[in-house]
Every structure is written in structure tokens, then in C-alpha cells.
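Missing here is one protein chain; the remaining ones are kept as they sit in the complex.
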Amino acid sequence: MSTMTINLKIWRQKNSNDPGHFEDYKLDDVNEHMSFLEMLDVLNENLIKEGTDPVEFDYDCREGICGSCNLVINGRAHGPKHMTAVCQLHMREYNNGDTIVIEPPRAAAFPVIKDLVVDRSAFDRIIEAGGYVSVKTGAAPEANLIPVPQDTSNIAFDYATCIGCGACVAACPNSSASLFTGAKIAHLNSLPQGQPERDKRTIAMVNQMEKEGFGDCSNFAECEAVCPVGISIASIAEMRKDYVKAIF
Amino acid sequence: MPSFTEALQSQVGRKILTGLTGIFLVLFIIFHLGGNLAILGEPDAMNRYSMFLHDMGPLLWIARIGLLAVFVIHAWLGISIWLRKRKARPNNYAVYSSKGGPSKQGLSSRSMAFTGVVLLIFVIFHINTFALGETQTVMIDGQETHDIKSLVIDTFENSALYAFGYAFVMLLLGTHLGHGIWSAFTSLTLSSKKASAVVYTIGVLLAIVLAVGFLFIPLYIYFGGGCDAALINCN
Partner (left out) sequence: MKLDPKIPSGPLEEKWNRHKNEINLVSPNNKRKHHIIVVGTGLAGASAAASLAELGYNVSAFCIQDSGRRAHSIAAQGGINAAKNYQNDGDSVWRLFYDTIKGGDYRSREANVYRLAENSNNIIDQAVAQGVPFGREYGGLLDNRSFGGAQVSRTFYSRGQTGQQLLLGAYQAMMKEVHSGKIKYFPRHEMLDLVVVDGKARGIISRDLVSGEVMKFQADAVVLCTGGYGNVFYLSTNAKNSNVTAAWRCHKRGAAFANPCFVQIHPTCIPVSGDYQSKLTLMSESLRNDGRVWVPKKKGDKRPPNEIPEDERYYYLEERYPSFGNLVPRDVASRNAKMVTDDGMGVGSSGLAVYLDFRDAIKRDGEDVIRAKYGNLFDMYQNITDENPYKTPMRIFPAVHYTMGGLWVDYNLMSNIPGLFVAGEANFSDHGANRLGASALMQGLSDGYFIVPYTIGDYLAGNDVPKISTDHDAFKEAESTASGQLDKLLAVKGDKTIIEFHRELGKIMWDKVGISRSKEGLESAVEEIRNLRDEFWQNVRVPGEKNYYNKYLEFAARVADYFELAELMALDALDRNESCGCHLRDEYQTEEGEAIRNDKDYSYVSAWEYLGVNGKLETKLHKEPLEFEFVELKQRSYK
């Protein structure tokens, strides 16, 4: 098992009012099987022992599904690997002596709380605007009453698998939230259960996305490249189609 | 439900409108290139083409105003998207790089605002030079008309600045269209997950053909020596 020395350049920011700055750290004995976040845990253990405030970053499940983690590493959301959330990134991707720059996702709609932790409640509000099927508990019909073609169900699943991490926003040169919004619209609008509210949902979510201060989509498709679950930009096309249908 | 105009101003509406106007402009550019290539045809082909346009009378003006409107809308949308992007990310990354793979980020897509603005300025010069420029008259079929062909040849034969300047801007046009054509199709949802790669390739090829088509003429006139050039027949 090989160990390495890693140089870190990490964004430190006390709170949303602080302008923030980079801080350099050096970490020895990094094990290649460590996850990236475990490497940061070790850094924090060292900082705590030195009496310095540890680096704050968001994480929870550490298995790539909760969507809490969202670091931008050397300019790439979730780091160098495709289809990988940063909690699933391992240090074997790096070499001895590498310098790694870690920044928070940068977007006006995601204000920094502390260091690498940002406020993504804008995503909650986009869902709140219409990302649901209005079915009251107990009012549901028998599950097999409406058959859903397997392909349709699979497509809906592919969109529904979004983990809401915000990497799409972080990576988009325009800070657009179109992939996130499009994915939820495409998920619900593709299913028979989502039809009654299709138009209302599409309009409301698109409007909310704009209101939150996310930028426009310029079809860079960078969002798809960084998405840890590989949501396709076809979801954005679905959103546009349904938006046009809703208007006419 | 938002009204139609409100819908046009939404993020989705803006993008669809950008795509629509973009495709219209691409169609115009293809048409324009056809006119330019007339310089390589029969001696009076280009001026005939010019005369044909002028003979359209009010229709030409409607077309001109329509084209101008489309162009202005496209430019305005592009600039407003760029301004919003600045607002949406007030603090930039210290390090930023594309992750590759399905990403369409590159020189072309990242420079859309820049190439767009250059094209906007260029168009003003271009209209000033050729549409409003002083021309000789020439007789065709007993009718007096502008000798646009001579103006073009004179302009490019005698000025390295014009010849190379035009060629350079046409490279930027190609760069703009490299992302633009694909993006327009995508915005208009005419692309799909499966067709994406094909649409992108066709877009890039079309952009190359258009850019090469346009930049060929000024350079050819300059290096070929105007009417002395093999493919240009002045008499």
C-alpha cells in the first residue's frame, strides 16, 4: 500500500459576508485507498490538534446517493472522475506531490455558509414550486391499475435518479440549474401519474428557477459531464418541449 | 399561465427564441454565401443577382427590416444571457476546467458572447462597406445597376487589412456557428439523446463549410490579383 504527500489549496470563508481566501496545507501519509473526504477528515484531525478551525464541508451518506457533498476540485465539480460523487472519489486518482485546489460551488443562488459549505435551499424551492404529484395520502388507486410501459418507467427512473447535489450549477459556466429542474420535470411529466399537473408544474418550476438567480442554459452540456448519476441534457429538452406545450 | 410575451422572456423562452433567430440567421448566411459565390460565375452573375434583389422593391425592404430585427433580437438575447451569467456567478473559480466526456464546452461554446459581439460590430462595418458603399454603375440588359462586383474586387484586391480582416472575422463566424448550430437545434428540442452526436457533427461541418466559403473569396481576390485570378472572370 503506497502513501503520498498531497498539497492542498483550500477556500476558507468564515461566513457569507467574509470575502474568503485560499489557504495552503500539506498532508503526508495519504493512503491511496482513502476516499477524498477521508483525506479531508485526516486534515481536519490535524487542524483540530493544532488548535485551528477545521475545514467545513458538506457530506452525509458517503456512498454517493444523498447529494450532500459537492466540492469543486481543480476546477471540476466532484473531481476528475465521471459518474462519481466526491465522496466516492478515492485518492488513488492522485499522485505523490500533487497540488489539489478545492473550492465551493460558486453561484449567486448558492451563497457560502462557511468554507466549502453552501446553501442549496434554492433547489428545495424549485421542487416546492411544482416538483410533485398532488396526491393525498390514502387517495391513491390500486398500483397496477395504470400500466406504465417498461421503457417509460426506465426513462422516468433515469431522470428521477438526480441526487440534488448541485454539481450541474457548479460546473455550468452560466450557473444554470436547468439540468436539476429539467430532470424533475422530465421524471414526473413522462409518467401517466404526472400528466394532470404537467403544464402547471413545468411553468412553475421554470419560473422559480429563474427567480432564484440561476443563469440561462447555453447548451454547454458540462452539467451532464459532471453529474454523478449521469443525467442527460435530454431532460432539458423535455423541459423546453413541455414548456412550449404548456404555453400553447 | 404566463402570457405569450412573458413566456418569451422566461429562460426557456429566451433560449428557444435565440435558437429560432439563430437558425434563421444561418439560413440567411447560406443564402448570402450563394450570392458571394456568384463572383466566380459568369462575368455579370453577381451584378445580376444584385439587380434581382433591388428589383424586389418594397419586398427587399421588408426582408431587410425583418433580417435586421432577427439579428438585433439574437444579439440582444445573447448579450442578456451573458449579463445574467455574470450576475449568476459574481465570484469566479480560481481554477476551472471542463470534465470532457459529453461536455460541449470548448473554444467555440465559451466564446459565444465574444464572437457574437465581434460579428455584431462587423456587420455594421460590412453594411457600411458594401451596402452603403459608393459603387459605379453598370448596364445589364439595358438597365442601369450597381456594379457591386467591382466594389468587392477593388476592396479586397487593394487592401490587405480588408482581405485579412474579413477572413479573420469569418473564422470567428465559424467558431460561433460551431457551437451555435448544435445549440440552436438543441434549444428547439430538435436534437435528442441519440441524435446529439450526429447533430453536433453536422453543425460543426456546416460551420466549417460556411466559414471556408466566406473567407475564401477575400483571400482569393487578394492573392489572385482581382480580375486576374483564374476563377474570376471580369469581362
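Letters A and B mark the chains as written, and numbering starts fresh at 1 in each.
Assume a contact is a pair of C-beta atoms (placed from the backbone, for glycine too) under 8 Å apart; a residue touches a chain by one contact, two chains touch by 3 or more.
For clarity, every value in this text was computed on a predicted model and none was experimentally measured.
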Exercise. Taking the whole complex into account, name the chains on display that the unshown chain touches.
Key: A
Practice problem: Could I get the residues of chain A that touch the absent chain, sorted low to high? | Solution: 1, 14-15, 31, 33-35, 37-38, 41-42, 44-45, 47-49, 51-54, 56, 58-68, 83-84, 88, 90, 92, 113-114, 117, 119-121, 123-124, 127-144, 146-150, 153-154, 156-157, 160-161, 163-164, 187-188, 191, 193-194
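Operating definition for what follows: only the chains that are shown with their structure count from here on.
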Quiz prompt | Complex contact set, residues of chain A against chain B | solution = 9, 11, 22, 72, 74-77, 80, 82, 101, 103, 106-109, 171, 173-176, 178, 199, 203, 206-207, 209-210, 213-222, 224-226, 232-234, 236-241, 243-244, 246-247
Quiz item: Mind pulling up the chain B residues that touch chain A in the complex?
Solution: 1-2, 4, 7, 10-16, 81, 84-85, 87-105, 109-110, 112, 179, 182-183, 186-189, 191-193, 196
